[in-house]
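Heads up, one of the protein chains got dropped from this complex, but the rest are sitting where they should.
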Amino acid sequence: MRHNGLFAKAFSVLFAVFMLAPLVVVIGVSFTPEGFLEFPPSGLSLRWFRAILDNPDFIEAAWVSLQLGVASATVSSIFAVPAALAIGRGRFPGRDALQAFFLSPLTVPTVVLGIAFLRFLSFLNANGTFVGLMLCHAIIIMPFILRLVLASVTGLDRSQEQAAVSLGASDWTVFRRVTLPAIMPGVIGGWVLAFITSFDELTVTVFIVSPTTTTLPVRLFSHITQTTDPLVASISTVAILFTVGLMFLVDRIYGLDRLLIGEGAR
Amino acid sequence: MPFLQLSGLTKRFGDVVAVEDFSLAVEKGEFVSLLGPSGCGKTTTLQMIAGFEQPTSGHIMLNGRHLEEVPARNRGLGIVFQTYALFPHMTVEENVAFGLEMRGIDKKERARKVAGALELVQLAHLAKRYPRAMSGGQRQRVALARALVIEPELLLLDEPLSNLDAKLREEMQLELRRIQQEAGVTTLLVTHDQNEAMALSDRVAVMHHGRLMQQETPFHVYENPKSSFISTFLGKTNSLTATLKTTNDEGSALVCNGMELAGPPAHLRPGPITVSLRPERIEIVEAGEAVVSGPVIERIFLGDQWLFRIETPIGPLLVVRRNRGQREPEHGETVHLAWTPHHLRLLPKEDEAA
Partner (left out) sequence: MTRRSRSRPWILSAPALLLFLVLLLVPLAMTFILSFHSFSFYGGITPTFSLENYIEVLSDGYFYEIFGRTFAIALATTLICAAIGLPQAYFLSRMHPFWRSVMLLVVLGPLLISVVVRTLGWAILLGNKGVINDALRDLGLITSPIRMMYTSGGIVLALVHVMVPFMILAIWAALQRTDPATESAAESLGARPWTIFRRIVLPQAMPGILSGSLIVFSLSASAFATPAILGGRRVKVVSTTVYDEFLNTLNWPLGAAIAMLLLVSVLAIMVGWNRLVERRFAGVFE
């Protein structure tokens, strides 16, 4: 094992400060007893956390985001898992093109996706509906699920399935009893990553929400572009804590580095 | 009619011929090994019998039924995979019960049969364990129990011992043979390990480049290889290039590197041939009795035996001698070698490619 020198350590510390500074500042500001942004806060007060309760539109937006994340991640998984099984095993003509197509939402600028969905949904008179929003999110988050499930599928020992077949299992039984349990970590990991992506999504969503389906990031965004008060900080703090909690959960179940880097990390 | 009959089995992947015109007959209860180097087509053959690959042409008959059109899941074969392919999320018991469950066998009967199968492989005490908490040898037994519990007509073993370390492999060889005989199941083993094939099977079928080269008892294949490939693949041998001068019922006359040698009778035309001489058939003798002499150029101690390489007029010869705790020739020492002519095997000269 090689060790880092003093320079490397100093560099890493400064880098960590850079990465954490904006988050620390947001959390710090949210505890201010004053009516304006100040850091470090002059005192510790939960005033602005209580203020969240007086702003039901934020709570509603968070509720929409939560439902949207769960629904779109689930729908997207249902589409992505069979596709990953098809792509992950065996070669067939068109396989690479198919994979590139399913990963393309990562390449197309999100603002382009946003107006494309807006155009499409308003053409169908479905703009601002929850279902429309959910399907659009399902498209954007599909690459995340696909990549993680694909990693599990390619890591799968083919002979496990052959063993099940040789013992008399039907295709559906093989999938249910052998394949699905084996790729489950990938599916769960992909679902969580997709959920978080949907929960945080702004650029596409901002084009296709209606007042009744406004999500938390959109609500925060429109608030921040008008005024920055400690209320957005306290709401952001709650969002950060929620994400951190989720992160620890994922790290326990699946491994955070594996989730974000891919199967090869371990 | 043999129990398992493969006839004219051929498999092509695009332009690549993996298996060509492969025919083999296996009797009920017999243990046959498909032996060959990697890429010889033995695994493809197994996959075709199992139903995971579709033959390009040819037939597979088992107990009077054609298997080609039967889907893999209805063939009812017991398969032990190289990686064991145990279901990691199921306990040993659940793994073994899976095939019975697929056959709709009721719980009570299932439990009885699983217990019996685990008894057979001596793992009854680990029924509730998960595969990841077991050693390689134990996993191997679970895989075997899972394949045998469905009482298959045919047991297919795909390099079953290759993931075990040397010592365990020898133990498992004996164990595998015992279990196979106890279960009385017709067995086809695919392996690249000649020791494994010779130790386990009633008959060995040697494959090379997708073709069947020879199929006989292990002793017969070792003693009378049909080609120089088989003679080098099974055990160690000295392969010499020679010219066959004359041959009759009494014996033959050869010229090897300018030296005249006596050989056994050969069914070959005079001309260039390959001569195979097993290193354990060469003896170290007194100068007067020598066929050839030369200095020791390599000397390796292997515990139970000594391995020598000796530079002789007919080329370097490998000589194996049992270690009896006595003095053996030193490096550089000149030794005298002899053998009886009928230990030479005269084989048709093969192209390098074959």
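Each chain carries a letter (A and B) given by its place in the written order, and its residues are counted from 1.
The rule is simple: a contact is a pair of C-beta atoms (placed from the backbone, for glycine too) under 8 Å apart; a residue touches a chain by one contact, two chains touch by 3 or more.
These numbers were taken from a predicted model, which means no experiment stands behind them.
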Hidden-chain contact residue, picked from the options A:Leu44, A:Val112 or A:Ile253: A:Val112
Residue touching the undisplayed chain, where the options are A:Met142, A:Ala169 or A:Ala182: A:Met142
Touch list for chain A against the chain that is not drawn: 1-5, 8, 11-12, 15-16, 18-26, 29, 37, 39, 78-80, 82-83, 85-87, 90, 92, 95, 98, 101-102, 104-105, 107-113, 115-120, 123, 135-136, 138-139, 142, 196, 199-200, 202-203, 206-207, 216-217, 220-221, 224-225, 228, 232-233, 236, 239-240, 243-244, 246-247, 256-257, 260-262, 264-265
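Definition applied: only the chains that are shown with their structure count from here on.
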Chain centre separation (chain A, chain B; CA means) in Å: 54
Complex contact set, residues of chain A against chain B: 157, 159-160, 162-170, 173, 177-178, 181-182
Contact set on chain B toward chain A in their complex: 50-52, 72-79, 81-83, 85-89, 98-99, 102-103, 146-147, 150
